[in-house]
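With one protein chain withheld, the remaining protein chains of the complex are depicted in position.
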Amino acid sequence: MSKVYIALQDNDESRYIIEAIEEDNPDATVIHHPAMIRIENENSLIVKRETVEEKMGRDWNVQELHLNLITLGGNVDEDDDQLSLSWNV
Amino acid sequence: MTIEIKTSTLEPVRNTFANIERRFGDKPASRYQEATYDLQAETNFHYRPLWQPEFELNDKNRTKIVMEDWYALKDPRQFYYGAYVQQRAKMQEAAESSYGFFEKRNLADYLSDDVKNLLITYLIPLRHIENTANLNNMYGCAFGYGTAITQALLYNAMDRLGIAQYLSRIGLMLDGNTGQSLIESKQHWMENPAWQGMRALCEEMTTVEDWFEVVLAQNLVMDTLIFNLFYEQLDGKLAAMGGRDIAMLTEFMQAWNKDVSKWFDSVLKTVVSESDENKALLHAWTEKWQAKTLEALRPVTHELLEPAALDQAVAELEKRIKKAGITA
Amino acid sequence: MSAKKLNLKDKYRLLTRDLDWEYSYADRKKAFPYEEFEGIKITDWSKWEDPFRLTMDAYWKYQAEKEKKLYAIFDAFAQNNGHLNVTDARYVNAIKIFLTGVSPLEYQAYQGYAHVGRQFGGAGARVACQMQSIDELRHVQTQIHAMSHYNKYFDGFQDWTHMHDRVWYLSVPKSFFDDARSAGPFEFLIAISFSFEYVLTNLLFVPFMSGAAHNGDMATCTFGFSAQSDEARHMTLGLEIIKFLLEQHEDNVPIVQKWIDKWFWRGTRLLSIVAMMMDYMLPNKVMSWKEAWEVYFEEAGGALFKDLARYGIRMPKFVETTEKEKEHISHQAWWIFYNYGHAAGFHTWIPSDEELDWLSEKYPDTFDKYYRPRWELARKMEAEGKRFYSQALPQLCTTCQIPMGFTEMDDPTQIAYRSSDYEGEKYHFCSDGCKHIFDEEPEKYVQSWLPVHQIYQGNCGGASVEEVLRDYYKLNLGADNLDIKGSPDEQRWKEWKGVA
Partner (left out) sequence: MSVRAITPDYKVQARDRVENFHGNQIVYVAWDHHLMFCAPFAYALPPSMTFAELRDQVMPEAFGLHEEFTKINWETATWLLDNQPFTPDLNQSLKAQGVGHKSVLRFQTPELTGFQGKAV
């Protein structure tokens, strides 16, 4: 088993995104660092547009993630509805 | 504990970086200056490129143009990255609202088949020319010397990709997002005899070795002719055919062309005024590429526009050449 | 008209790759001449998966938004004298190294990606590289603007670009990037996009920027995280290029593996400077270098290499050495700078009691045994009024160009010596990794511009070290260099803070 991860700048927008990620990935671990929030999970992690929109109460484009993204680890697959990270193990 | 800070002790020790001070004196500098001058490594390169061992990594000899100081080619728009993207974001916002309006009101449905065909045959293929312009400006960026010119070339290259994408989106609006019009327009580019001269010229340009030569051929010669013919003059023809709305979609290109002409004219002027040798080189290159480009454009303009169209475009080019001081 | 709507992938393909075409009139090899000499086999560029799908309009929009936020913070930082909020004047020395040592690398990355962003025959890869090129330009420029305010109040920033081309320790990062840029286009991508961006830059940016935040440095933290948001795209490009090359042809596998071995080692050596920043230069510490290495390389890198194993890729050569080195290199690196603090463009110092104890705690197996004694000696000499600086120039490793201060990892009291003979000349190295790199391509490394040798060849001006530092490096002697104690930086800091 290998961990994938994503780290976001610690700000208001990110908090909604994190909430959405936690909801869609119940096993994920959230770690707070100075000015940065890191979420990791075994093998895969998914960010869903729909859930983020629900949390934010507005339309949200998956590519807006780049505004708050710090780093990530894992194979990325991005489309209109979601961004997923995974390892092929 | 409260700390009282005397204002006198908070006087800066220096106003700007030493390289900027050497150039402009000890005074506060602009963001453009600090983010542009002397950024590129000048000396003590470690290894010769495996792909071009005859040159250093950064080498002034990749063009025949000689400048005492390549940073003389400053950008009158003062574009550093932040200024550049913010300016383009504004243009993009305007374009987005036009494209959005066009789409929402299904304006494509009101275009006649003639107009659609004309666009697919003659306007959309320009995206391939923009792709070449992207390559040529990247070439200048990679092999050019000094941040002043190379950053502006990079912005230009990215702009060209953006324009190619806008042109492609026009196609997607015509075909209801199936991509069919792009396939057809590419067929024209690949096979239509009217375009083959231009395609051959684009291919040839990407094999030119001197970076300043190709940048000049692209940004002065080809762009002046293309933008005049395919945006200004074609605009009039489209209006006459009931395709006035297309102007909403090409406004970005027109505004953009104005913006970069200002920059490139100033670059040319500076290079010309540096030396007679530079002037002679620019003159020779301009003549050479003007002849080639006119030759290549003749068939396609012949089919698309009035007989005098090409002369009108040439007059525009000659105006710019004269303005830059490029004479024999 | 068919009603089929395009999905994001197909649409992006039409908006980028489809702009390109097969040449019929000119020789495409003449337009893209550098694709073959490295021995990499590309059978089908269309198999390239775009790692992210930003069109230019979206790029302008999002990047402008980022820039707007960033510059608002820079303005506020300058207007409110944000430099007064950092933990301590010592902290600022870490960002002096950043501006003089890292920002010029961002510039080289801008140039390198512009080069490959023109030279790749595949439009998908080309466009991805072009976007990275412009991002890298963004990074160098925002770094300059972030440091612009510090430059007005602290020494050591003022001639950063002049210094980068000349100063001895800056030839370490400079040669790293010169090496990558002078390589062929595919090696460049494996070196920078994969080995550096994907495998190692987290170690540069994440803990360091977190460190900036932890030390009250809003400007650096902000540009750092803002730059890092682009980095996530760049890392994805790094992973994509490696998968692409490995899937294109099995003959590519050994070539790629060789590059991974080389650039992993070259990267770890470069990062020894970051290691010392984390362990010694941040007054408020975030995590030790060893911890950062474990999280960002051993754990994250381990997962990555497990993923790549299906292509026949193994962990980089000499990875076992790094497992041992994580206990040592930060201490050995800072000691080098302490020894040569008179010749550096930033200040050095002896760790405080508290810091020594933190280091003991973080490095229980090595610090008290090997490194505390060094600091106790330095302290004793300083107390006697003899803050010592090495009085002769150091021997440098031919490959990484760091002074030969690294030890045998199984015997940390013994400097490691490796050497090779090539065409009648002797060449020296700090490690098996650096020797291996030389032996693979000696024709390249016999060209190394080794600062110490260059001084002795008379290519750096003056006859004395002082003249070299003053006239060739353009250091303001007595201000930029020497110990923090007694420096103008320290003096001003005390005045600002109202302490005697």
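In order of appearance the chains are A, B and C, and numbering begins at 1 in each one.
The working rule: a contact is a pair of C-beta atoms (placed from the backbone, for glycine too) under 8 Å apart; a residue touches a chain by one contact, two chains touch by 3 or more.
Since the structure is predicted, the reported quantities are computational estimates derived from the model, not experimental observations.
Taking every chain of the complex into account, the chain not shown here touches B, C. The residue touching the chain not shown here, chosen from C:Asp439, C:Glu467 or C:Glu490, is C:Asp439. Across C:Glu22, C:Asp365, C:Asp410 or C:Glu423, the residue that sits in touch with the chain not pictured is C:Glu423.
Of the candidate positions B:Pro53, B:Pro76, B:Gly100 or B:Pro193, contact with the unshown chain belongs to B:Pro53. Contacts to the hidden chain, counted on chain C, fall at residues 33-34, 37-39, 184, 332, 335-336, 338-340, 369-370, 373-374, 376-377, 388, 390-396, 403-405, 407, 413-415, 417, 419, 423, 425-428, 439-444, 446-450, 452-453, 456-458.
Contact between chain B and the unshown chain involves residues 47-48, 50-53.
FYI, only the chains that are shown with their structure count from here on.
Each chain gets a centre from the mean of its Cα atoms; for chain A and chain B, those two points are 37 Å apart. One inter-chain figure worth recording: chain A and chain C are separated by 27 Å, centre to centre, where each centre is the mean of the chain's CA atoms. Averaged Cα coordinates give chain B a centre that lies 33 Å from the centre of chain C. Residues of chain C found to touch two or more other chains are 65. Contact of a single residue of chain A with at least two other chains is seen at no position.
For chain C in complex with chain B, the touching residues are 1-6, 10-11, 14-16, 18-28, 30-31, 33-34, 37, 55-57, 59-61, 63-65, 67-68, 70-71, 81, 84, 104, 107-108, 110-111, 114-115, 117-119, 123, 127, 130-131, 133-134, 137-138, 140-142, 144-145, 148, 151-155, 157-162, 164-166, 171, 174-175, 178-179, 181-185, 444-445, 447-449, 454, 474, 488, 492, 495-498.
Residues 3-5, 9-10, 12-19, 31, 34-35, 38-51, 57-58, 80-82, 85-86, 88-89, 91-93, 95-96, 127-128, 130-131, 134-135, 138-139, 141-143, 147, 150-151, 154-155, 157-159, 161-162, 164-166, 168-169, 172, 175-180, 182, 186, 189-190, 196, 199-200, 203-204, 206-207 of chain B are the ones touching chain C in the complex.
Every residue of chain C that touches chain A in the complex is listed here, in rising order: 7-9, 51-54, 58, 62, 65-66, 202, 205-206, 209-211, 213-214, 221, 225, 228-233, 235-236, 239, 286, 299-300, 302-304, 306-307, 310.
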